[in-house]
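Notes to accompany the following structure.
With one protein chain held back, the other chains of the complex are shown just where they sit.
As written, the chains take the letters A, B and C, and residue 1 is the first residue of each chain.
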Amino acid sequence: MRALVKDVAGPGMTLKDVEKPVVGPTDVLIRVLKAGICGTDGHIWNWDKWSQARIKPPLIIGHEFMGVVAEVGNAVRAVRVGDRVSAEGHISCGICLLCRTGQAYICEHVKIIGVDRDGCFADYISMPENNVWKLDPAIPDTWAAVFDPLGNAVHTVMAAGVSTKSVVITGVGSIGLMAIPVARAAGAAKVIAIDINPAKLELATRLGADYAFDARTEGLQQRILDETNGDGADVLLEMSGSGAAINLGLSAVRNGGRAALLGLPADNVSLNLAEHIIFKGLTVLGINGRNMFETWYQTQAMVVAGRIDLTSIITHVMPFEDFGECFALLKDGKAAKIVMNISDLGAR
Amino acid sequence: MRALVKDVAGPGMTLKDVEKPVVGPTDVLIRVLKAGICGTDGHIWNWDKWSQARIKPPLIIGHEFMGVVAEVGNAVRAVRVGDRVSAEGHISCGICLLCRTGQAYICEHVKIIGVDRDGCFADYISMPENNVWKLDPAIPDTWAAVFDPLGNAVHTVMAAGVSTKSVVITGVGSIGLMAIPVARAAGAAKVIAIDINPAKLELATRLGADYAFDARTEGLQQRILDETNGDGADVLLEMSGSGAAINLGLSAVRNGGRAALLGLPADNVSLNLAEHIIFKGLTVLGINGRNMFETWYQTQAMVVAGRIDLTSIITHVMPFEDFGECFALLKDGKAAKIVMNISDLGAR
Amino acid sequence: MRALVKDVAGPGMTLKDVEKPVVGPTDVLIRVLKAGICGTDGHIWNWDKWSQARIKPPLIIGHEFMGVVAEVGNAVRAVRVGDRVSAEGHISCGICLLCRTGQAYICEHVKIIGVDRDGCFADYISMPENNVWKLDPAIPDTWAAVFDPLGNAVHTVMAAGVSTKSVVITGVGSIGLMAIPVARAAGAAKVIAIDINPAKLELATRLGADYAFDARTEGLQQRILDETNGDGADVLLEMSGSGAAINLGLSAVRNGGRAALLGLPADNVSLNLAEHIIFKGLTVLGINGRNMFETWYQTQAMVVAGRIDLTSIITHVMPFEDFGECFALLKDGKAAKIVMNISDLGAR
Partner (left out) sequence: MRALVKDVAGPGMTLKDVEKPVVGPTDVLIRVLKAGICGTDGHIWNWDKWSQARIKPPLIIGHEFMGVVAEVGNAVRAVRVGDRVSAEGHISCGICLLCRTGQAYICEHVKIIGVDRDGCFADYISMPENNVWKLDPAIPDTWAAVFDPLGNAVHTVMAAGVSTKSVVITGVGSIGLMAIPVARAAGAAKVIAIDINPAKLELATRLGADYAFDARTEGLQQRILDETNGDGADVLLEMSGSGAAINLGLSAVRNGGRAALLGLPADNVSLNLAEHIIFKGLTVLGINGRNMFETWYQTQAMVVAGRIDLTSIITHVMPFEDFGECFALLKDGKAAKIVMNISDLGAR
């Protein structure tokens, strides 16, 4: 089968023929129809410091996808050949404290597809049945392909709790952008988006943000206070990983507010804990992956109910063969979310 | 001043001239502009069993209103003459365990205006400053007049937690109707309304319910399961007080679901606790009044953000003098919410 | 192997030789050392109405036990032959909404050992690896044999939340008795036990209850108010399943309190929902089984830390052969918890 492989310890990837994956007794073989490209894939392509430490070539890359079940192991119980599915890409151990207490998303021994084991930029991928998510027919293929990052947005929004709240989102890359309609669908009364990329801010407004501010605007903290009754925002959704944005965001949250941190800083961040967290009585939540599988139920419920629309976030749908152009677009910063057509079993 | 008074222990009320209320040092005198009529007012009019036990004539009736501040006591700190206000009608003691721990809505010694002390169907009402709520200019007078029942709906919806959830509402009187747009604004993915009044069910659909079922429909429990992936609804909002509706509602909630009970049964209700609550691992919440003042902040946030629309719920706006006709309409069951114009300081 | 079998649809059970259970690839065969007798086993012995509807003879009875792993299937990953273990007796489907969202204890398709499939009153039992709990060496065998009912107590106490609280326990059968040291270990400031059995009430006091009241005491509700600052108890743990006790318990809880219901009423219960739940703003929790596996972690943590002592609750340890005497003791109501020595691989 074809697969996009990181085959050497350096920049770039290669589209090549490889063996189809082995399907164990509790596994499901999925023919991949569509796959989304994540910022992480870009880091791996570029072979940055993080990639050098984590990735062991050769490895098939990619972790956002949907497809159709082509084969099931003999101990598979609920998934059938022909099922239209997406899958949770974090494969948890099932044995540790977290897995045994309903928090598999922070499993101590998690393996991530496309990072720790072969991923989905390939004609086929083998997944444990437990990780497979059967798709409601109402969900378009292209949206289903990005349930992984959409789930990050839903997990962050739902952990923070936004019903009737004012919400600041720092960083509107593709997940931050998705968080805008998700927050509105989840009941947010006001959404304020912050970034430094004018195109993303413009898109944020189109997606329903009440305000979209350049992070470098003078007096921005005061401006946010003005828009939030002088108290500050009820909720911060931090999706940039930037130290400056984290500090700005925390300064914009009101006493007793909640801050959910999803963006991953590359380095340590210096925080004024006394002023921004302790005196304020803030609740700060670290968010990782998707809550298995509550987030998937929530995501599907929102999409099927027609509460969110991803059309303008998926800016590009491209052929698998054009992967090089896709990664160039990603680097360029102009695309929001890029989806590749991997196989051709019908498109919706 | 004019006031609608329950002056004898029997059916009916009388519009008469009474003394203007006294304003203590921490009180605020409010000129009442508009007032809503509640089902409870109808019980008092009819002098039912509950009224006979609770109401001590003579008493000015009414507890839903808005108006303009006419006078403030000398120890009042934050409210000014001319402020446009509504008010929380549950006057809590400030001293009991509940009041001192942020749960004044279940104060052990609560006094309710229009029930335990003089109410708002009058040209003026005196309220403790603590109970006064300053209205955002974006809120129409007519809507502000019904923040009390709207707050009941918001309290119930927010206590249950509906973001991304499927919600069954049993009983769509005026509060149940309000709960429909409130639940949708708070993020509900699916809303199923149940009642026996065809006009209310029709209005429920117009307000955004995905389904509106007559409670007597054969196989209704199964029908609800069919609309909720076979699991049952995530959330029940019980707003009828009917034993049959409570049992139907509980049978329609999924394992691990939440049921918020607002409707007040007149008598004991027989429940299958084992099947409907214990085996299911249900969470059942008794809901009383409005969470002071979190509910008020939430309600205002929803209205100001334009997330809810009460236009079609307020079916009648009538002159104070026509109170008799108002109570006849109420009894008839055809009105949803009736608002009376009490004084005439401008209308919005 | 020997097994205590319900082999006919009528009262009694038979100790007989049966085939050793089959061990599937993900199963674990456990040599049973000790097993506890539950009230449910007594219902099955007596062949009451519930048993007639649920139990399909022939069936090996029993669901509380500990033992040593004798054999493991070829796909078992973390359990080894020789491991000293107990096991969760509710076998969940792994596929339904509840199982996939960390709430397997309310699985829609649960199978219970000794009820829906063969149980532990036998030399061997086969269990799915997922249900097996490896025992800390500090836990005595006899205590490990009753982790199932102890877990019921822990689940109820932890769901209610008792730290610094006053707690009323209605019904001090063996689980209610266990709830006393558990509640104290979990931080309860005051524990009030209520029952009608003088021996159980006496034992409740020895186990640390501050007060132990006969449920028929005149003015008991007022007495509880007197002991709880006039407010009522913070928490009710209902462990009797008696309608009268449930009503008494609810009347003794303060506004804003929490009631956790574990006891299973045989029939419908008539409740004053308005006075006891709605006006009070109560939170009522249905409790089923043990939260998998958070409850097991909590239970083990308490026992290993020496925070609870079950010595006086396990009133009888008897040979397997004396099962008839055990069931007679159970019926008699004088025993608290009876443990049978099933096999003889050493005793602790």
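Going forward, a contact is a pair of C-beta atoms (placed from the backbone, for glycine too) under 8 Å apart; a residue touches a chain by one contact, two chains touch by 3 or more.
Not measured: the values here are computed from a predicted model.
One chain is left out of this view; which of C:Ala186, C:Leu207, C:Val235 or C:Ile314 touches it in the full complex?
C:Ala186
Going by the touch rule given at the top, which residues of chain C touch the chain that is not shown?
These residues touch the chain not displayed: 154, 158, 161-166, 185-187, 189-190, 297-298, 301-302, 304-305, 307.
Considering the entire assembly, which residues of chain A contact the chain that has been omitted?
Within chain A, the residues that touch the unshown chain are 96-98, 101, 103, 105-108, 229, 231, 241, 246, 254-256, 261-262, 264-265, 268-274, 277-288.
Could you list which residues of chain B touch the chain missing from the display?
Residues touching the hidden chain, for chain B, are 25-26, 75, 77-78, 94-95, 97, 100-103, 130, 292-294, 296-297.
Heads up, the rule we're going with is that only the chains that are shown with their structure count from here on.
Which chain pair has the highest count of C-beta pairs that touch?
Comparing chain pairs, contacts are most numerous for B-C.
By how many degrees does chain B turn when fitted onto chain C using C-alpha atoms, rounded in steps of 5?
Best-fit rotation on C-alpha atoms: 180 degrees.
Would you mind working out whether chain A and chain C touch using mostly the same residue numbers, over half shared, or mostly different ones?
Same; most numbers are used by both chain A and chain C.
Show the residues in chain B shared as contacts by 2 or more other chains, in ascending order.
Residues of chain B touching two or more partner chains: there are none.
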